[in-house]
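Just dropping this structure here.
One protein chain omitted, others in place.
To keep things simple, chains are lettered A, B and C as they appear, and every chain counts its residues starting from 1.
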Amino acid sequence: MIWDDWLPLLIVLSSLSVGLVIFFLPEDRVATRTGLNLVGALLKLVLVGFMLWGVFQGHQYETRLPLLPGLDLVLRADPLSMLFVLLSSVLWLVTTVYAIGYLEDSPHRSRFFGFFSLCVTATVGVALAGNLITFVLFYELLTLTTYPLIVHRGTEVARRAGRSYLTYTVAGGALLLAGTVWLYAITGTVEFTERGFLSGLDASLHPVFIIIFTLLIGGLGVKAALIPLHGWLVQAMVAPAPVSALLHAVAVVKAGAFGIVRVVYDVYGIDFAAGLGVTLPLAILAAATVIYGSLRALFQDDLKRRLAFSTVSQVSYIILGIAVVGPVAAIGGLVHLVHQGVMKITLFFCAGNLAETLGIHRISEMNGVGRRMPWTMAAFTIGALGMIGVPPLAGFVSKWYLGLGALDAGQDWVIFILAGSSLLNAGYYLPVLYAVWFNEPPDAWSDERYFGRHETAWALLVPPVVTALLTLAMGLLASVPLSPLYWARIITTLEYLP
Amino acid sequence: MQDIPWGVLVILLPVVGTLACFLCPRRSVPLGLAAALGVVVCVAGLGWQVVEQGAQRYAIGGWGAPLGIDLYADGLSLLMLAVTAVVGLGISVYSTSYFEPGRSAFFWPLWMFLWAALNALFLSADIFNLYVTLELLGLAAVALVALAGGADALTGAMRYLLVSLLGSLSYLLGVALLYHSFGSVDIAILAHRMEASPAVWTAMGLMSAGLLLKTALFPLHFWLPPAHASAPTPVSALLSALVVKASFYMLLRLWLEIFPLSNSAPGQLLGLLGAVAVLWGGLLALRQTRLKMLIAYSTVAQLGYLFLAFPMATSIAWKGALYLLLSHALAKAAMFMAAGSILYFGGHDRIADLDRVAQRLPLTLAAFGLAGVSSMGLPPSGGFIAKWLLLEAAIRTGQWWWAIILILGGLLTAAYILKVVGYAFTQAEVTHEARAVPVPMEWAALALALAAVLLGLFAPWPLALMEIGLPFGVEAAR
Amino acid sequence: MTPMSMIENSRQQTPFRLLLIVLLSALATGLGYVVLSLPLEDPGLSEQVTAKLVHSGVSNPVTAVLLNFRGYDTLLETGVLLLALVGVWSLGGIPQQRSSTRPGPVLDTLSRQLVPLLILVAGYLLWVGAYAPGGAFQAGAVLAAAGVLLLLAGWLPGARFSGLPLRIALVTGLGIFVAVGMVLILLGRRLLEYPPSFAGSLILLIEAAASLSIGITLAALFLGGRPEVESRR
Partner (left out) sequence: MSHVFLYALVGVGLFTLGLYALIVHPHLLRKILAINVMGSGVFLVLVALAARTGGAVPDPVPHAMVITGIVVAISATALALALMLRVQTETGQARLPEERIE
């Protein structure tokens, strides 16, 4: 059935073609651009849904295009890629609606939405990549397409953030490329295979594999915001809200974490990596990032910077889950990939709403804002509580599995890390919630905009509410088939059980 | 279709084009464009013939190798012809609206002469004939640089002419030594009779020195930036993309077929010079204040990459170098055209206040950006494939230090390309009135930039073409 | 500060010149040694040339090599000459230093005698090229000498002539050469593969056209710029 060969490519091309068309749309054609955006997002969602159902039935989807003699461009739908592609297509639809509302009459929108679609194309490409070279190809494409989004406003601050983003990511990309070529030159293949393809080779190569591992993790760590390499993430907060929402909850940061999962699971194989002794340093680095991110978040007054530091620490949960060698912890890490995305995007949407309707950027200005914007703040509360790990929200599920996994893997110190960071999360989210609901609002907001009966434009309000409900749903209906937890279980069974 | 001598047509058609443009200067634009299209068709015909029947040898005058001159078309020369045709067509379209009538009457005959010289050079299998085509190429290029007429264009052209003549004479002395040692100037016969002797080593040194001077490898690159930057834009594009590559092609041909060496000491020296060129060119490009000078120094850097293949000397390394040559030709031509459009629009190409101009030329900036992606070696461009092949060759031959140079060079290129692209995202309003850029100029640049990107997506075909006639030796393709 | 300029600027200091002299003399001795190392007896391609001479249509071996065996080189070479002219013309008009003072009596009378003689000699050189040293380039050079003499005597090509007619004259050499090549291809032969019976006459035709063009090109190059063309249209 030819459908099996071309579906993954179709998914990638659906947003690519939309993006290219939008580039050439004149600025004033708002209706067509919005229509195109929504059609593109919905089409992708439908295709992904169709593929999800197919993979659920045990169908094999793979597109193989010749790239180099002996090396193909491979797009394959396996459970791990389904997890990430599902997350990105759902959140892209929601973020597109939000971005249309947010950038109501600002300049350069054709350029923005063009690069916006290209960015999601790259993300989906990263998710569906079937071998390391395809992964690198889309990973670098992601760097190139997100740069224009970060510097979209064109202010001096935005351009400085863009420059720092590029220095980090281009250098990271170079490391990743070096590691990939070295791996390919030694082993002759870069295909992602269950439990990795390095275990069979002779032992003399082990030190080389360790160096290659550090290169790969260095390259991927930049986007996964591991400690020394996270500087760009906080500076990139200056981008418009939909960009920081997409960038930090879905595309860039997740691509890094997803890459690390791919390398550990499908290139090295978890047992071989553990045998090499590289998983423990990775776990320590991730743990350090978790704590560091939360600590820095405590002292940030600017709302988006606090959320950025929270992202730095939350993403490392995923890596921690992987690096703690144990099936249950792996489930926790993998499912957090989706949960963190949904929760964090809710928080960014709300931050965007506050900035757009009331001109609030700092937490100190957020007193009593719950009364003025009840729905937004309700969504914000759900998101924040989810981040802390309060049951029955999604965050609790992933932290629960992470804790259990750490215990049964005998890594007790991880428990303290989890507990400590949850406390810190509470430390920097609860005061905000308290201020929002229980403090007296100031008599006038800095530059308030009125939207008749509603608290803000519907396009800005609906997305956060939807994602908040999703957080709730993923918490309550965790064990329903086709839920993120279900997929995480399938992935770990493939990886761990013989 | 089989018996049409496409090789000869590819050479004679531009010559006929030159004569036509020279005879009726008022209609030189349509005539030139027609000749350009004709040449592209002929190259396609030759390509189809070479793919069908493998490498073609054509004895001119029917006399055969030692006495007469042969034309030889294998995968390597075919790809060089193809890239010359594509870039040439782009430049021809760009120049239809770039020059005002007075100058374009002289641009087209000179440009057609240069194209004829390039095609003759890529097809010739005779080292003396290569000298004549090299000279034809050099003089045409010098005349084209001088076409800009300003003080620095004329001095740049003068210095380029002196350097070019010095290189040619040194090459000719090498040819004399080779002829008087082996009694023939045909490459195949020389390769057959070749054995190491002092005369051969000196000839190799002289010819390589001459060609390195014309390819502007690191210590001998001083003449390139002023010449390429001050020339009129289409001329800078064709100089950086094609003319500099012709002498590299000759060096490649000689080292692959005639000179008896594996990856010996001279190869290491070339690799070292290439590495220094990559870093030196990149650093200087970073410090330039004018866009065209930045691009010219970027050419010096990218040429350095090509020479990294000499010390490795495996078939993957050669393929990587050739692939980089192809994508650099396309990307560099697109970059210079974009710079030309910016210069045409804003009247200046100072990088510092580029932002007033850049944001009102989205197509031109897109072309510059795409071409930049290819020269940075980021996917999905031809540059990435080339960088991948060279990296792979470096690791397989155990000479990993070349890999470090490749990575550092990529970062340096990224630095100066993105410094320029950054200016497209600013809020500065335009202060001075500007001249609208004609449509063919912007679209020609974008087309070539897209070609550079497509080269990255459809890599197997050019790589398969490189196999025809086995120019790079027989060992394992992978 | 480019390497070439570094050398130039510091040329006053003698140590730099000494270094250069040492280097270049080393180069010279190396080249000399290499030249001496070449075999004493080396026929080169002389046997092949004499063997094929009978089919080449001319009896002078150098002209045979120049016009028949390696005719393609000569075609490109006439191209180089025309290219040089186009290059010089693209630089602009005739530089002003050309003072158009009346020529002295000696130059005037002498040039009237010499020019016809030069043209005759050129014709002879062209004809003798088939049997003895001579041929297109020598004849062209002599023709050019006649042209230069006329230019020195103050004669300038009329404005009407220096338009299309001059360009046609300049282009005939290369044009005829390419035309002959093309026609031979149309007849199913290879490029510049003269049929043995017509080889001699074809070579003469090409040489005649070439010498005319070379003469006029070199004379025009002596002018140093593009002659003014009265713009008719």
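Going forward, a contact is a pair of C-beta atoms (placed from the backbone, for glycine too) under 8 Å apart; a residue touches a chain by one contact, two chains touch by 3 or more.
Model, not experiment: these values are computed from the prediction.
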item: Contacts of the hidden chain among displayed chains; value: B, C
item: Of B:L37, B:L154 or B:A464, the one touching the omitted chain in the full complex; value: B:L154
item: Touching residue (missing chain; options B:L130, B:A146 or B:A321); value: B:A146
item: Selected from B:V43, B:A65 or B:L172 as touching the chain missing from the view; value: B:L172
item: Chain B residues touching the omitted chain (full complex); value: 128, 132, 135, 138-139, 142-143, 146, 150-152, 154-155, 157-159, 161-162, 165-166, 169, 172-173, 176, 179-180
item: Sites on chain C contacted by the missing partner chain, in the whole complex; value: 1-2, 4-5, 7-9, 11, 17, 20-21, 24-25, 27-28, 31-32, 35-36, 38-46, 49-50, 61-62, 64-66, 69-70, 73-74, 77-78, 80-81, 83-85, 87-88, 91-92, 95, 137, 214, 218, 221, 224-225
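The rule is short, and it goes like this: only the chains that are shown with their structure count from here on.
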item: Those chains which touch chain B and also touch chain A; value: none
item: From chain A, the most remote chain by mean C-alpha position; value: C
item: Central subunit by CA centre of mass proxy; value: B
item: Chain centre separation in whole Å, for chain B relative to chain A (CA means); value: 43
item: Intercentroid distance (Cα basis), chain C paired with chain A, Å; value: 72
item: Partner chain B, residues of chain A touching it in the complex; value: 23, 66-70, 111, 133, 136-138, 140-141, 143-144, 147-148, 151-155, 158-159, 162-163, 166, 170-171, 173-174, 177-178, 181-182, 184-186, 188
item: Residues of chain C defined as touching chain B within the complex; value: 2-5, 30-31, 33-35, 37-38, 42-45, 48-49, 52, 68-73, 76-77, 79-80, 82-84, 86-87, 89-92, 164, 167-168, 170-171, 174-175, 178, 181-182, 185, 189-194
item: Contacting residues of chain B [partner chain C, same complex]; value: 5, 8, 12, 15-16, 18-19, 22-23, 58-63, 66-69, 103, 106, 109-110, 113, 116, 120, 128-129, 132-133, 135-136, 139-140, 142-143, 146-147, 149, 159, 163, 173, 177, 179-181, 183-184, 197-199, 202, 219-220, 222-223
